[in-house]
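One structure is given here, and the rest of the page talks about it.
One chain of protein is taken out of this complex; the other chains stay put.
Letters A, B and C mark the chains in the order given here, with residues in each chain numbered from 1 onward.
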Amino acid sequence: MKIWGTGILKGFVITMRNWMRGPMTVQYPEQRLTLPERARWTVTQKFNEDGTTKCTGCLICEKECPDHIIRIEMSKLEDGTKHIDDYVYEVGACMMCGLCVAACPFDAIYMSHEYELATRHSADLSRVLLHDVDAYVKPKPKKEDEPDA
Amino acid sequence: MNAVAPIAIRILAMLGLLLVNGVVLIYMLRKVLGRLHIRIGPNRVGPFGLLQTVADVVKLLTKEDLMPDSADKWLFWIAPFVVFVPSFLAYLPLAFGPNLAVTRLDTGLLFLLAVLSLIPIGVLMAGWASNSKWSLVGGMRAAGQQIAYEVPLLLSVLGPVMMAGSLDLSKIIEAQKNLWFVFPQFIAFIIYIIAAQADTQQTPFDMSEAESELITGFANEYGGMRFGFLFLAEFSNMFIVAALGTALFFGGWYLPFLADNPIALSLGPVIFIAKAYIGIFVMMWARGALPRIRVDQLLAFAWKALIPISLSWVVIWACIQRLVLVR
Amino acid sequence: MPASATEDILRSASVAHEAGSEALGTVMRIGPGDVRAALGALAAGGFDQLVDMFATDTGEAIEVTYHLRALAKLESLFIKTTVAYDGAIESVWEVYPAALYPEREAAELLGISFPGHPNPKRLLTVEGTEPLLRKSIAIRGPEEVQFS
Partner (left out) sequence: MSEPRLDVHAQPGPCWSVPKGLRRVPKGLDELATEHLVLNMGPQHPSTHGVLHVLLELDGEEVQAAEASVGYLHRGIEKLAESRKYHQVGTLLDRSDYLAGLHTEAAFAMATERLAEIEVPRKAEWIRALTMELCRLASHYVWAGTYGMDAGAMAPFLYIMRDREMILDILEAITGGRMMFNYIRPGGVFADLPAGIDQPIRAFLSTFETYLAEMDALLGGNEIFQARMHGVGVISRETAMAFGLAGGTLRASGVDFDVRRDMPYAAYPELDFDVPVATGGDCWDRYVVRIEEMRQAARMIRQLVDGMPEGDFTAKVPKVLRPPAGEMYAAVESPRGELGIHIVSDGSATPYRMRVRSPAYYNLAICDEALAGSLIADAVVILGSLDIVLGEIDR
């Protein structure tokens, strides 16, 4: 059995060399890493320049979500356009896969870089992204813009 | 009454030193290991995390004193003290400066090693009384290991004892005024550090704790201040073997080339403790750098390598001293 | 032609089989009673590795697939057999110890049994769990998922 050789002394040297390199810790609340552009965190709504939603209520994201955590409650207005009562997003159950964003044909949602998701109340794990707004109607097929209800 | 008071003060001072040592060493261990692991270590509680250990002590004190249902109640209760008391007793014969010791015993070294060898009993008690299989294995390992490494530890200190011609630690240190024993006794010194590491269950010989195998072994079922005592005893043992190494091999309170300097002499205790802390630092460094040896290899190493070598060194040195040095 | 060589092995072990070449590769279908004999002959005939073994609920019965490989020739072979629900196939662990775990898994997840298995305990689920991979066990759908 070969024991007590140079390998052990070398181990001492290497650990000391790493001490000299200094700690690699990023002290989180004070220092933060920059996230790359593609980092996926919570799903967030995009808005038009005038502040109206880009969501047309097509329900593709709801169908696409593998975990069924997006729920859109809608009602039809008299003129046949859609009205979004609630766009509910269960952030606590979201696995940030990005499939809803990839599927959205109207570029109405994106994966934000909001990663501090701990909350004190379980109710905060469910977010209402849109509440009581008219669904966006693309200007191309219909030229009229819905006035806000 | 007047005769008792100074002794009581000395004992209390030793207890204070032990507790301060514990607090400082835990902080030091975390910082040293942190830096070796390219981390920062504690830095949130107080400036530079200095109050971290204090916070831990408060935490341990306020924890519920849990006892496993099936534990052997009496043994479980007493085991931490059986571990802790010998490690406190071992402080008594240590000489920190000229005439600075709790008690000066002619057989100080023998006393120290004798009380140190009581510790395995406590560890075995803790392991057995917990009624946990992991603790039992840990306790058994500790017992086997300490019995195996007591022998080379004892044999390795015989060299300095022969050179000094005394078992009194103060006399051994005084004999090193001109020549530290580490130079003539280098082989004994190597055996001493290995055996001392093993005897105090430090990495790479932390068999009884074996984080990745037994998950703190014998201390598995302990919580609160009971665990605190086991923990404290471990750090106090670290200090004892480092201090003993300083006294036996590194000239205690003497500085090289300044042995007669009155300022250096008046700083004796500081020098002594600083040397001991350097030794502790090396022990911590080993903890950061080395993997753990396996238990059968450990025992084989003690019985097949360390004991024969140390035994032959004792014989060789006895011959050298008798035939060459003392005419 | 490797497929015919494989057929020879099966024929010499007097195993009735139905050879086919699908997109998957060479597939041999045998009866559930012949599995032990067929795999024993194939193991002796050079198929030294059981790559995988799993069962599928086809809707009428359970189809068990043994994926063998001859490592020297890098040749894959799929042995398929069909067994009734709650049916039994003799364990092949003495031929391929690799089947020890998958047989336990298939037994609990599809409700078939492997007589001769040395340790026929459940592997993944606890006692009392339904055979989850059967098609009759429904997956929770979006309507049933309720949050908060």
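Definition applied: contacts are C-beta pairs under 8 Å (C-beta built on N, C-alpha and C of every residue); 3 or more make two chains touch, one makes a residue touch a chain.
Here the structure is a predicted model, which means the values were calculated and not measured.
Participant: Can you list the shown chains that the omitted chain is in contact with?
Facilitator: A, B, C
Participant: From the list B:33, B:225, B:305 or B:320, which touches the chain that is not on show?
Facilitator: B:33
Participant: Residues on subunit A that touch the omitted chain in the whole complex?
Facilitator: Per the touch rule, subunit A residues meeting the hidden chain are 1-5, 7-8, 10-11, 14-15, 17-18, 24, 35-40, 64, 66, 95-99, 102, 111.
Participant: Suppose we count only contacts with the excluded chain; which residues of subunit B make the list?
Facilitator: Spelled out for subunit B, the touching residues are 33, 36-39, 133-134, 137, 141, 203-204, 206, 210-215, 287-297.
Participant: Name, in rising order, the residues on subunit C that touch the hidden chain in the full complex.
Facilitator: Interface residues of subunit C facing the absent chain: 22-25, 43, 48-52, 54, 56-57, 65, 67, 71, 74, 76, 78, 93-98, 100-101, 116, 118-119, 122-126, 132-133, 137, 139, 141.
Quick note on the criterion: only the chains that are shown with their structure count from here on.
Participant: Farthest chain from subunit B, going by the mean of C-alpha atoms per chain?
Facilitator: Relative to subunit B, the chain with the farthest C-alpha centre is C.
Participant: Round to the nearest whole Å and give the separation of the Cα centres of subunit B and subunit C.
Facilitator: Taking the average C-alpha coordinate of subunit B and of subunit C, the gap between them is 61 Å.
Participant: Averaged over CA atoms, how far is the centre of subunit A from the centre of subunit C? Could you give it in whole Å?
Facilitator: 42
Participant: For subunit A versus subunit B, what separation do you get between their C-alpha means, in angstrom?
Facilitator: Subunit A and subunit B have C-alpha centres separated by 54 Å.
Participant: Under the touch definition given earlier, write down the residues of subunit B that touch subunit A in their complex.
Facilitator: 34-40, 43, 285-286, 288-290, 297, 300-301
Participant: Over in the complex, which subunit A residues touch subunit B? Could you list them?
Facilitator: 1, 3, 8, 11-12, 14-16, 18-19, 21-25, 27
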